[in-house]
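Following this message is one structure expressed as structure tokens.
Only a single protein chain was left out; the remaining protein chains are all shown in position.
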Amino acid sequence: MAATFTCGRSELLGVSLKVDNSSHALHSGATRLHCTTSATENVKLFAQHTFYKGKSALSIHPGRPTFKNREGAFVLEKEGTMFLEFAPSTGPRQYDWTQKQVLALSVVEMGSLVALTMSDSIEFFHDPNLGSSDAGKVRKSLKVEPMNDRSGFFFNFNMTNKYNNVEMHLTVPVTKGEFAVMRSSFNFMIPYLMGWHAYVNPSAIQSGANNRVDSDLEWSK
Amino acid sequence: MAATFTCGRSELLGVSLKVDNSSHALHSGATRLHCTTSATENVKLFAQHTFYKGKSALSIHPGRPTFKNREGAFVLEKEGTMFLEFAPSTGPRQYDWTQKQVLALSVVEMGSLVALTMSDSIEFFHDPNLGSSDAGKVRKSLKVEPMNDRSGFFFNFNMTNKYNNVEMHLTVPVTKGEFAVMRSSFNFMIPYLMGWHAYVNPSAIQSGANNRVDSDLEWSK
Amino acid sequence: MAATFTCGRSELLGVSLKVDNSSHALHSGATRLHCTTSATENVKLFAQHTFYKGKSALSIHPGRPTFKNREGAFVLEKEGTMFLEFAPSTGPRQYDWTQKQVLALSVVEMGSLVALTMSDSIEFFHDPNLGSSDAGKVRKSLKVEPMNDRSGFFFNFNMTNKYNNVEMHLTVPVTKGEFAVMRSSFNFMIPYLMGWHAYVNPSAIQSGANNRVDSDLEWSK
Partner (left out) sequence: MAATFTCGRSELLGVSLKVDNSSHALHSGATRLHCTTSATENVKLFAQHTFYKGKSALSIHPGRPTFKNREGAFVLEKEGTMFLEFAPSTGPRQYDWTQKQVLALSVVEMGSLVALTMSDSIEFFHDPNLGSSDAGKVRKSLKVEPMNDRSGFFFNFNMTNKYNNVEMHLTVPVTKGEFAVMRSSFNFMIPYLMGWHAYVNPSAIQSGANNRVDSDLEWSK
């Protein structure tokens, strides 16, 4: 007979324990407890931080790194990303998230933002068709530049889709304090998205199964 | 029969394990362990850091973010805040905490403080009646400005209550070293108060039940 | 009958689980697992980082904060400190740690070091008799000042004991890279020594019993 243990901290971590006590008989029972990392391993978590502005809103949240188990070792499969979601305003304090545009920043792009000073600007270009004959058909870009009065940064998002001739331009003014929140949280997240948190706390390893959704999110629209 | 397990790390996390071993019979027992997150989930923790000064004291401590469980997913319900408590001095090394004034800084206000340099100053305004006809009746403000000799910052707290014509002014001089402690600890806390620590360590998720008190603390007097 | 469980993570955390299964009888056994935080709660850990120099050595390691349990709540009893131990050299790559001098930096003193730039210097004074008639009889001071060539900082330690007319002067040259290690590790430790890590990870709370030694270490010689 076999019993399944799912317990304490383990439930949150989605690690289920299986008990194989087939030989659990009176006076001679030996119980063996072992664990498996199952498809339920990832806790679904929604913790966006949103900057609401006059004409648009910017929401940020991380997408987890994924590991695969190869012969007993955990191997980083895919680094995590930082999702930036831009939505237009449709009225006072109202935003249309059905029109949202997603940009998934890599760890290095996050580093560029963390290192950004008031005397610099930076631009990222994303193209899902890069390297194919359709390169340039769909493009997303983000330009981050300091405000003239140095009170913060403008986040200028652009999307061009030549398939359906749609364009989208959104500018989000980000104050110094808001940018400091990005810097703090991005700085905190970079080692985690690289999978390095697992060196410090091995139990934080997540299997890749449930994260496939995340990784395709930028281009899934 | 059923047994309840509350163990080790789990107790601190307030996660109780329940054992349902109704079929635990001799020779054929199968044991099932599962956990529930209960209302006892939050550890009550008091860890203020207080800066004691000649005419006043400033005490800081974080208020936790809260999550709700929605169909198996954890959703950030409310970001945490940083509580600043100001108390007047009543004599040498004596402070009257019954007169304390509380200001709950948002994550972005914390970011503004973290980003503050010796060539800047910053001011926050809090009004519990904002947007209602009573707006302006009660106001709290905090102005943080560098000292002339650049050896630190002045934290100027003001409260005006037009209902009972009470005013309160307190200035706390904060040295560079003390400000560095704020910067370190605020920087450490920002991702946590945003709920992002839960991406790294899902077991850190706290249910919202017991934190209601915290969130109303600034205006509960 | 009763059994004691001490397991996995719990052992490291020094949390022992006790099993009270007095009613554990055949076919009707109910098992109850609960935990106690005992005096064995603290893991003894030695992880100094030492800077070995020509004429002296400087070793650093943190002393944990302590909490007490008051009616179910954990209350910070004493913030942790950072121990700086200075030892004179007695020959090439040889240091006499029996002569070591200890300075326990407070969280704010650590903040002052973290915030220190190449255009500043800072000095700390410690006196165990401060406020008593013996004030000034024993004094320790640490002056940290930039090197002329800006390649690092000098850590000048002084101790004067007027009881036995002993004086001690030690200077440790700390390179930029070494100072960056201090800054990184102090910055990491500050929230922990304030007890704030426990907000993020409640299981990290340590009871105060075993730490008494630590807190008296600076003056125990």
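We call the chains A, B and C, going by the order they appear; numbering starts again at 1 in every chain.
Definition applied: a contact is a pair of C-beta atoms (placed from the backbone, for glycine too) under 8 Å apart; a residue touches a chain by one contact, two chains touch by 3 or more.
The structure presented is a predicted model; accordingly, all values stated were derived computationally and were not measured.
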Sole residue of C:Trp97, C:Phe125, C:Phe188 or C:Trp219 that reaches the chain not shown, by the stated touch rule: C:Phe188
Selected from A:Pro62, A:Pro146, A:Gly177 or A:Gly195 as touching the chain missing from the view: A:Gly195
Contact set of chain A toward the excluded chain (per top definition): 5, 7-10, 13, 15, 17, 26-35, 65, 67, 72-76, 79, 107-112, 114-115, 122, 187, 190-191, 194-196, 198-203, 205
Where the unshown chain meets chain C, residue by residue: 1-9, 11-14, 17, 19, 24-26, 43-49, 62, 64, 175-181, 183-185, 188-189, 192, 197, 201, 204
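Keep in mind that, in the parts below, only the chains that are shown with their structure count from here on.
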Centrality ranking, top chain (CA atoms only): B
Between chain A and its twin chain B, rotation from the CA superposition, multiple of 5 degrees: 90
Mean-CA-position distance for chain C and chain A (Å): 36
Overlap residues in chain C, where contacts from two or more other chains coincide: none
